[in-house]
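The following block contains the structure, expressed as structure tokens.
All protein chains but one are shown in place.
All chains are identified by letter, namely A and B, in their written order; residue positions are counted from 1 within each chain.
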Amino acid sequence: MSLLEVQGLSVGVAGSPHLLLRDVNFDVKAGEVLGIVGESGSGKTMAALAVIGLLPNGIELRGGSIKLENLELADADRASERVTADISMIFQQPRSALNPTMRAGRQVARVLETNQDLGKKDAKAHSIEMLRRVGISGADRVARAYPHQLSGGMCQRVMIAMAMACRPRLLIADEPTTALDVTIQAQIFDLIRSLVAEIGCGVLFITHDLAAVAEMCGRVVVMYGGQIMETAGITDLLDDPEHPYTRYLLEATDKEVDHRVIDVGVNFALKGCRFSHRCPHAYHACNEFPPLFAIGDGHASACFLNKEGRVVTS
Amino acid sequence: MSLLEIRGLHKVFGHGSKAVPALRGVDLEVHRGETVGLVGESGCGKTTLGRIVVGLQAPTAGDVIFDGQRLEDLVGSKGFRSRIQMVFQHPDSSLNPRFRAGTTVREPLQLMKGGSRSDIEKEVDEVLTLVGLGPAYKSRLPRELSGGQQQRIAMARALMSEPELVVLDEPTSSLDQSVRGRIISLLREIQSARNVAYLFISHDLSTVRRIADRVAVMYLGRVVEVAETEEVFESPQHPYTKALLSAVPSFDPNQRTRRIILKGETPNPADVPAGCAFQDRCSLVHGRCREEMPKLETFTSGHDVECFAVPTLAASG
Partner (left out) sequence: MTETVPDRSPEFVPEEFEGPDRQSRTKMSLGFVRRKPLLVVGVSLLVLLVGLAIVGPFLVGDPLSTDPANTFQAPSAAHWFGTDRFGRDVFARSVHAARLDLTIGITISLLALTVGSFIGVIAGYFGGSTDEVIMRLTDVVLAFPGFVLALIIVAALEETMVNVILAVSVAFVPYFIRLTRAQVLKERELEYVDGARLAGNSSMRVAFRHVLPNSLGPSVVGATLVTGYAVLTVAGLAFLSVGIQPPTPEWGVMVGEGAKDIITGEWWTSMFPGGMIVLAVMAFHFIGDEFGGEAAS
């Protein structure tokens, strides 16, 4: 059974017919790291915010269901308590996600007090232990520091300690290392991997970096313009990408680039496939919204054409 | 003779007890028409180096020699400005928001080269076509352009004066992956069309590998290793270079097993330990590293490394 199951999720700006997320489906199993990869405007962060119930003002759920262990989260009243208890999130800018006026140790301790019903003293001792567990040497010193006195990598460790202090069922990591240097990124990846193995939670790992996905995830969802393009196991995706967008993205990390792909931004007004106005293979059918066509075990692509340029019949 | 030669370059920000050294004796050369990739993590001084090379900042000590003349003698002289140009990191703020693309691109020609209006317009159209946009874009304001297109305009502005050297400061790091590849291949096309040399500053090693002929690795204000690109990626010698390369996320599962995870973080530049700056994170550290600062020595021809643990050509030969 899946830990998190998202089905037909659609999200739009209030007062506008255009959808920022259109019919998005994915699921995360316990102990699994699911990657959502996409460029800016792909809707990857929007999907995460919808799951945790933090959609920005003026952005509304237009349909679909979000189930955490069979509890419907889209139904806001019943969900909020479960969400705070069972889902944790770490962000791209760790320093701005921490409270600048509170010492790092206190911030971790507060989470412990509210989530694990610990007394002040226990929470304090436990918070230092948590900081040690996320690989902070000199945890006592760091616990007494304010966020601005800590480096970005250190702040991210503190964030992770806070997220893990709740012993969440689901961890959402939104570009957790984009603001960090590669040597620090390697340390953080290592840390997330070992903590996830220890707690056994599911992870929704959101990034723009395909290589990071290859490192961290078993399965991947590729998004563009609020639409799922392709979903596959990581090896299938890297070795045998099906969707034109995925193939283009993989080429872009490689030496040569397909110059036939048009270089313009996302257009949320498109009726059909969101990639169609850039795609070198687009034809009349692409003005229809493509469903996900299954093409293998756990591998599906939202394109009317297969790699050979033949129309998929399903 | 090399186009650009940097010798013992120092730059200190602030004074007295608040002094922070950003560059601590950098040596580097760029030849005509080649691309040198300058890589390193945040705070290593790579951007400061780039800004000094184009004359936006003055060094504290050391020499920058451009085409045989000292940069400080050249800076005031007419005609120098047009010879070294720069493309910046943030395309959304590197263009004047009130200038149409045409005005931005025209300005260097009007100010530095002059010429009749029709000549200027012809040149503008030509360069806009070279960067893959074409004359139709002259009437666009920056906010009407995508990040990739903005960066192309910034490149056009830098190319207008036909520079011999362009400093590219993280030109692709704020762009999406699919746009990044296009900009890199465009940069290569421009280089072969105009024989311009690039100093390509980036923290993104895979991008550097795709464009650079030679790579210099910086750590805390010093170049610790420099060699031909493939040499650096295939046979890195400095322990920091090795760790940096191994930390890059990879599609190849084998590479992950060879990963070196560095201890700790980059020291505060205001408080660099005596001796080698990398000593506290290094697996090969020994007594000498804590007392003496290593120098950039030749490892093999064209491959220089700054580490006591790496045998020099002189010592081994």
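Structural remarks
Definition applied: contacts are C-beta pairs under 8 Å (C-beta built on N, C-alpha and C of every residue); 3 or more make two chains touch, one makes a residue touch a chain.
Quick caveat: nothing in here was measured; it's all calculated off a predicted structure.
Among B:G16, B:G68 or B:P97, the one in contact with the hidden chain is B:P97.
Among B:R81, B:K138, B:R152 or B:R281, only B:R81 touches the chain left out of the display.
Those residues of chain B that touch the chain absent from the view are 51, 54, 56, 81-82, 85-86, 88-90, 93-98, 104, 107-108, 111-112, 154, 157-158, 160-161. Although one chain is not shown, part of chain A still touches it, namely residues 15-18, 260, 267, 269-272, 276-277, 279-284, 286-287, 305, 308-311, 313.
Throughout what follows, only the chains that are shown with their structure count from here on.
Taken in their complex, chain B has these residues touching chain A: 41-42, 146, 148-149, 176-182, 185, 203, 205-206, 210, 243-244, 246-251, 256, 259, 261-262, 264-266. Those residues of chain A whose C-beta lies close enough to touch chain B in the complex are 39-40, 137, 151, 153-154, 181-187, 189-190, 208-212, 214-215, 238, 248-249, 251-257, 259, 261, 263-265.
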